[in-house]
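These notes concern the structure reproduced below.
With one protein chain held back, the other chains of the complex are shown just where they sit.
Chain lettering (A, B and C) follows the sequence in which the chains are written, and residue indices restart at 1 in each chain.
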Amino acid sequence: MPFSSGEKWRPRAGFFKFSCCTGCGFELAYFQRSLEDTLKSFDFAFFRLASSSGDFDSLLDLALVEGTVTEPFQAVELKKIRKNSAVLYAVGSCAIAGGIPAIKAGGLELEIEKRAYQKKLYRLTSIRPSVLGDYVKVDGCVRGCPPGRHDLEEALVSVLLDRKPEFIEYSVCVECKMKGNICLLVDEGLPCMGPVTNAGCGALCPSCHRACYSCFGLMGQANIPALKDKFRQLGLSGEEIERRFTLFDGLKLKK
Amino acid sequence: MRKNPYVPFKAAIRGIRRETGDVSTFLLEPESGLPPGAPGQFNMVGYPGVGEAPISLSRVPMEGSDLLEHTIRAVGRVTYFLSAFRQGDEIFLRGPFGRGWPVNEAGGKHLVLISGGLGLAPIRPVIQMSDKLQARRITLLHGARDPGSVIFKTEFRHWRKKGIDVRLTVDEPGGGWRHHAGMVTEIVRELQIRPAETVAFICGPEIMMRFAADELFLKDVPGSSVYVSPERRMRCGMGLCGHCQHGVWFVCKDGPVFSYPELKGYPDALF
Amino acid sequence: MKIKIDYLGRVEGEAGVEFEIRGGKLRRLRINIWEPPRFFEGMLVGRSFDEVPDIVARICGICPVSHMVTSIRAIEKAIGFEPDENVLLARKIMSYSQIASSHLVHLVMLALPDYYGRSSFMELLPGEEALLKKFIRLKDVFNGITAAFGGGRALHPVSMVVGGFTALPDEGRIRGLRSGLPAAGEDMMDVFKTVSALELPDLKTDSELVALSEEGGYAVNKGRISSDMGLDGEEEDYERLFHEKEVPYSNAKKTAVRGRGALMVGALSRVSLHPDRLSESARKLALESGLAGKNKNPFYNIRAQAVEIVHFTEECRALLDKVQSGTALPKLRPKEGEGAALTEAPRGLLYHRYAVDRRGVVRKADIVTPTAHNYLGIEENLRRLIENNIDKPAERIRLLAEALIRAYDPCFSCSVH
Partner (left out) sequence: MNGENTSQKNYEILISRQQLASWVEGLRENFQLIGPVGVKDEAEFREVFSFDEINPGYRSTMLPPGKTFLLKPEEEILSFDITPEGPVAKEPPLPHQKRVLFGVHACDTHAILYLDKVFLGAFPDPLYRARRENTLIISLNCRAVTEFCFCHLVGAGPFLKAQSGYDVLLTDMDGEFLVELKSERARKLFRIEGRPPEEKDWKRKEEMELELLKSFSKDFRADGLREVFLSRPDHPALRETAEGRCLSCANCVMVCPTCFCHDIYDETRVSRTGIKRMRRWDACQDYSFARVHGGNFRQERQARLRQFVFHKLDYEGQFGVKGTVGCGRCIRWCPTGIDLTEIAKEMMK
């Protein structure tokens, strides 16, 4: 029984990073509110940010993986992680939808690389950004940039209780309405991405009078053309609209 | 029912019978206070921290015994979690909820029970009380995917002894299968009935219920004699949370058993 | 003897170190920062000026505020906008609380285990329960401040935009934040004692200490370039004073002072260049900890960080008394132009420069991060450290090498970006 017995099972967990800002790692190791309990509840067999030892090849009850795949070696590592892990969750917008690193995929990639490096260019091994799900089966998505409180905790608890997770799947508007914010899109005509964006942040931006910029990524049932139409009616140019939809979801939209 | 309808009852697992690879029947002894329930009704079954799921009674307490049974396939969040439970553990129940099978209508009639897969679970209590139904005749038509996924296998012999005409079919027969092979609708088609004296209870996947009902209608069974029990997402079981709404109905409190005409015509279903 | 650390733990981002000791001589030392490039400078081109802060925040998960503030200032210069005093105050609160929080992560989570002979701060438990509790309390205070001003979250804040803030916390909230600081000050003194009790390895270096300098204050969000060797200039002079070079074995670039060489940026540079600009109690602690007077031992960086947390705790208190709640964000008109900005990120000097066209679309972006500024110095000083200890056992050398790199609090994610 998950709650009753005396002996406590400490699932073995690993945290892995691909191309990203390491923010999800910091969220787990520092920013989140259940920090102390997380450290006590899990045996982190691999978490480079937090430990200088650690076994990459360890068998795991839970693998949390952040970052976009932008290098061939990462794809190899990812497959290994998958093989070793009972449960693998993609953490953060980079791992789930490509996030900021995938902006590159929306342009001429070599041009973009040239702007950052001149001499070293031929030594780079970068490949087109892709998400974890392109290479392995992902058991769940802890959305957000950085991940939302509910989903991160749900991911951890699901393993502790050995039950399936239930991640948030509705729009930011739902959270926004529950907070009683007057709608920025309807009332002020601000190009808010809330209607198509997966909730989990607590409607942060609209709550501080800012249009949602979709850092949690598009929700599954997003009606993208319909919101684009709306933005056009608000007077946004095609370029401005595209930018809003490709900030965190460039890859999803390409498909 | 408790004053606060959200407070669950504990029930101790007295036994677990493995039906198939992922289906188990839990024999449960609830703490006192849980009303016994009727065939076709369901409980919200769950565990704190995981949630609740509507599970129909596969045995209702009867004849001095408080024991009830739930037959559960480990697929959803709650059911998968419960599949790890062992004898002696406790689970949590609220209920029983809903409108069950109209068993009184079977009196003097030919009761045709049609089930597919796990749909046999809510039908089983009807069979268990068959002596009291005063039905003229009872036929059970049960279909499953393959021989390995037939539940309550050991009971068919006993049911036949009680005089019930049990006919089985599987979609994918394997070696040694001595019964019919094919869809459950096919064995419905073969059935000899007098339409005006027939009442049918159907439970299974929605598409199977619809086709099975259609076969009966071809035999001129009136719609009002055909009862089905659809599945819906439920959170409360009491007609409050709204998830199970289908047309004007709350499947949890107005159903889960409906006569066919009650459901007919509403969108988002196959009826 | 070949020593190779493929993946350095307890640092932000991905890097390895390798070197060989043969015949009592050190050969082939290189720090390979293999953190994959994300090409921020490339992908920013074509994006709108008001998206830049949100994009560059994602360079780093521990100092997003620094990247945001720096890019915002550079863009405001490019489009010719000057924010009001209250916005500047609020930005300072964001930066100060973030630096305190970032330092705290480094001190307790990343650096401390080196001095306890452990591989992670989780292993400090049990035994250091009290320290962990204080750490969590402190983190909640500083994160709480960044989050309140940042629109609800400390990591990748949302309300800080080009032009100002979309909203600022109300007075009650500000009072609440302020009331948490005295207790934090006390907790911090205990952490300070723990850190200053650590025995730091000796290492003399000749890196040039570089930090921003501002009259009448401890420069963070803006200032003149200054160094212990007389470097002096405006942020526009940056490219004249510094030189950036690509390295074949690493995805990060190396920055040097033009005509001179390696530099050191970060808490140690700031504290030892400008101890007089610290708050009174922080200054006292700096003097007691042997930080004033151009201390060039990188291992002392963690003491300097501890001093800075004390300083910024007090500064936050003062600023929270001054800052006003509520805000009206001006409507910004894009305009063709270029702007450069320098700030002090937790790990030191951070440079952003942008050119935008008349529609406000970015046409050119340049970012140089603290770890790129330190890269050359880290390698040079690592060489020195190993040569000083060349007769020690390999394991000891390896641990010393790791500890030195960590002492810089490098951020490899930033350095590559």
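The working rule: contacts are C-beta pairs under 8 Å (C-beta built on N, C-alpha and C of every residue); 3 or more make two chains touch, one makes a residue touch a chain.
On a predicted model such as this, the values are computed, not experimentally measured, just so you know.
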Chains in view touching the one left out: A, B
Contact partner of the left-out chain, one of A:Gly23, A:Pro129 or A:Gly194: A:Gly194
Chain B residues that touch the omitted chain in the full complex: 3-8, 10, 47-52, 75-76, 90, 92, 205-206, 231-233, 235-236, 238-243, 245-250, 253, 265-269
Hidden partner chain, residues of chain A it touches: 1-4, 34, 37-38, 41, 153, 156-157, 160-161, 166, 169-171, 173-174, 177-180, 182-183, 185-187, 194-196, 219-223, 225-227, 229-230
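By our rule, only the chains that are shown with their structure count from here on.
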Category of the chain touch graph - line, ring, star, complete, other: line
Most remote chain, CA-based centroid, reference being chain B: C
Central chain (distance from its CA mean to the mean of all protein CA atoms): A
Chains linked by the largest number of contacting C-beta pairs: A-C
Residue list for chain A, restricted to those that touch at least two other chains: none
Complex contacts: residues of chain C adjacent to chain A: 7-14, 36-43, 45-48, 51, 54-55, 57-62, 64, 105, 109, 113, 119-123, 125, 132, 136, 139, 143, 151-156, 158-159, 161, 165-167, 246-248, 251, 329, 365, 402, 413
Chain C-touching residues of chain A, taken from the complex the two chains share: 17-27, 29-31, 35-36, 39, 44, 47-54, 70-71, 74, 99-101, 103-104, 107, 111-120, 123-124, 126, 145-146, 201-202, 204-205, 207-210, 213, 215, 240, 243, 247
Contacting residues of chain A [partner chain B, same complex]: 1-3, 157, 161-164, 166
